[in-house]
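What you see is the complex with one protein chain gone and the rest in place.
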Amino acid sequence: MHTEMRPFLKELVTLPDLPSHGQPVRDRIRREWEPLVNEIRISRLGNLHGVKYGSGPSPRCQVLVVTHLDAPRMLVSEIAEGFLRLQGTGGLDPRVLVGLPVVVHGHRDLLGTIVAGPDLGLSPARKGTPPRANLLVDVGLPSAQVTRYVRSGDMISLALAPVDLGEDRLACQSLSSRACIVALTVCLVELQERHHLWDIAAVVTTHEGERYGAAPTSAYVLQPDVAIALGAADDQVPATSEGQGLTLGNGPANGWGPSIHPGIHREIQRAAEREGLQLEDEIMPLDSRTVVERLQTVGDGIPTGAMNIPLRYLGTSVEVVALSDIRRTGRVLASLVSGLKPDFREALSWDCADDS
Amino acid sequence: MTAEHMPSATPSAEQMRLIKRLTEAVAISGNEGAVRAIVREQVEPYVDELRVDTLGNLLIRCKGRSSNGVRVMLAAHMDEVGLMVTGAADDGTLRCKPVGWVDAAQFLGKPVWIGRHRLPGVVGAPPTPGSAAGASANPAETMQIRIDIGAMSKEEAAGKVRLGEQVVFATELTRLGPMMRAKALDDRLGIAILIEIVQCPPAEIDLLAAFTVQEEIGLRGAEVAAHRMEPDLAIAIDCAPARDLPTRDGEENTRYSTRLGGGPAVYVADRLTICDPRIVRLLTETAEQQGIPYQLRQPGEGGTDAGAIHLSRAGVPSVSVSVPTRYTHSPASYASIADWRATVRLLHAAVRRLGSSLLEDSPWQH
Partner (left out) sequence: MKSLIRKLTSTYGPSGRETAVREIVAAEIRDHVQSIEISPMGSLHAVVNRGGKKKVMLAAQMDEIGIVISYVDQQGHARFHLMGDVDLGMLHGHGVRFPGDIVGVFGLDPGWSEGKELSAADFRIDFGADNKGSCPVHVGDFGVFERPFLDLGERLVAKGLGGRIGAVILVEVIRQISETPHELQFAFTVQEEVGRRGASTSAYMLAPEVAIAVGATAAGDSPGKGRTEVVLLGQGPAIRVWDLRMLPDRRLVRHIVDVACQTGITHQMDALPTADADDPSLRATRAGACCGRISVPVRYLHTPSEMVDYRDVDEAVRLVVELTKRTLDVTEGED
């Protein structure tokens, strides 16, 4: 699987995420998943649901593993003399924006670059960073042509090619979503060979870059018994900051905090041990960086866990992931699913944390 | 409603002991087990249904006499603000992060309890300018809370305290004349009040008591509890900050919020909820009829479990009632014993006057 992972990941990062253009990324994932699951469909809001049945007797319990597809958007807010003003940063650290190649998805796809306009006397948000209002996209075309092809609201995506770094690492934009999707795919592949009683619902959500992401709507429809949120987290922790840092090449991390059910945390730990792995704990005391918080309070409440893949330079155009972390994540997920017994849900209790 | 069952205006020794146990229990958001155990022991003999849900909420039902009684949800939260251990430093101290809205500076120079078994620790204060170390006393840097448990190395500290362990102020309850001083009066007082109501439930309504979790980090327990219980109306029982201290220059204190000694504080609106005016009116009328002092909490800031409950499903008419408390979210909060007792008495009387006709009253219906 390792050799196939890299080309799949590279394909996913180069396909843009464009809901109004037929969603090429989601279609590619769907094609990859179709032979691996029993049911596959698109939800009302565009989330991808793939369900693989377990072999237990009906009615079976279901574990939802959810990850997201998209990042916060970047789009055209207005056209000024042939240049395009930006709305949003695509979730990127503003320091990296100037000089990035982009594609503008208007009536036609146009290549361009993010540039800094002249200083209008506004003070910069951060010393050395052009204030966001000054960022423009130059597509190199005369003004009349630009207005013919582009209008306010059109999406902009990044056009950087992924970079191989040594045997195990890859650098690119949008890795935080794509790496998790690949990990989830690895899990589905592993489950073809493993016996599991529970159903698994693999879900890739849209609208994730927004505060009210669409993951809860999938949980509402699927009504899972357990939910695991799969995400990415920063591996770099400056010396003065608080809390834990994840270690690239030593992932994934097992989430712990109020939004994590202690029983699920423990189950993830056990699943990793069965694979011969010891996972780092990631403390999430305030709001977690994945969607797990929102999942926990759907309906009458869902027992939730979180697993995060370490990423270096998260939020930039050159996020770095270790392929071995992706593979390990997929294996731990598969081990988790295949380890779930029919009575697991009933036996689950918040106070099990006090047993340790 | 019979007067002999009305809760007393002065607390019994047993009631004071319960408050002591509750306020001294260690239970931050996400870790409410210690309080849940006490509540369960106190209410189990009195209820028709009891369950602990996915997040750890303790959900209770005391069935009303009639089959179509109004479903009334009363909520109080079990969690307190505190810290969570995020790692051990090389010098043997523990690194922490706040859980809930607490000013980390409150911990400086204070003793703390770590974990349910109350391992003692202290939080040192960074050196002030001009001292030998010369580091700044900037409060922003106090976010790096370090707890000293007397360990000499990272390994020793990690061996004694688990990653993710909870930390609270180390305060025992003390009675100061008419006041109580303790940590976590917010909302252990509310818990004690709700326990007392459940132990003598009204016959006319379906009482749904929710001892909720994770209020301090976003009303998370209340959200799922309300979804499960589907009440017709709700009352959140909490503690409201009282800022009734003297101002500089003797100016009028226009932002006192509530006053100690003024009785239970009934909410009109806070940052998260506009309280249903019909229930507010019922509470104030009940107080006046029963001769119970009460006050209106100044509208504006703050929030209670009602913030989540009132937006559940199709919406739930809600109100909050609080015991005024000074210095909430600090090692030493103060409340008046008389206010606590008046709050129990008001709620005891008010829940007996709730009926479905309350909600049919205009202005909501056509």
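Structure notes:
Think of it as A and B in the order they're written, each chain with its own count starting at 1.
Criterion: a contact is a pair of C-beta atoms (placed from the backbone, for glycine too) under 8 Å apart; a residue touches a chain by one contact, two chains touch by 3 or more.
On a predicted model such as this, the values are computed, not experimentally measured, just so you know.
Summary of contacts with the chain left out: across B:S12, B:N68 or B:T254, the touching residue is B:T254. Of the candidate positions B:M16, B:L163, B:V268 or B:A332, contact with the hidden chain is made by B:V268. Looking at B:P178, B:G315 or B:G355, the residue that reaches the missing chain in the full complex is B:G315. Residues of chain A that touch the chain left out of the display are 18-20, 41-46, 73, 75, 77-78, 87-88, 151-153, 155, 207, 209-214, 216-217, 220-221.
Taking the complete complex into account, residues 252, 254-255, 268-269, 272, 274, 277, 296, 298-301, 310-311, 313-317, 359, 362-366 of chain B touch the chain not shown.
Note that in this section only the chains that are shown with their structure count from here on.
Once the centre of each chain is set as its mean CA position, chain A and chain B turn out to be 36 Å apart.
Of all the residues in chain B, the ones that touch chain A in their complex are 29-31, 33, 36, 52-57, 84, 86-87, 95, 97-99, 116, 143-144, 162-164, 214, 217-218, 220, 223-224, 227-228. Only residues 240, 242-244, 256-259, 261, 281, 283, 285-287, 293, 296-297, 299-303, 348-351, 353-354, 356 of chain A touch chain B when the two sit together in their complex.
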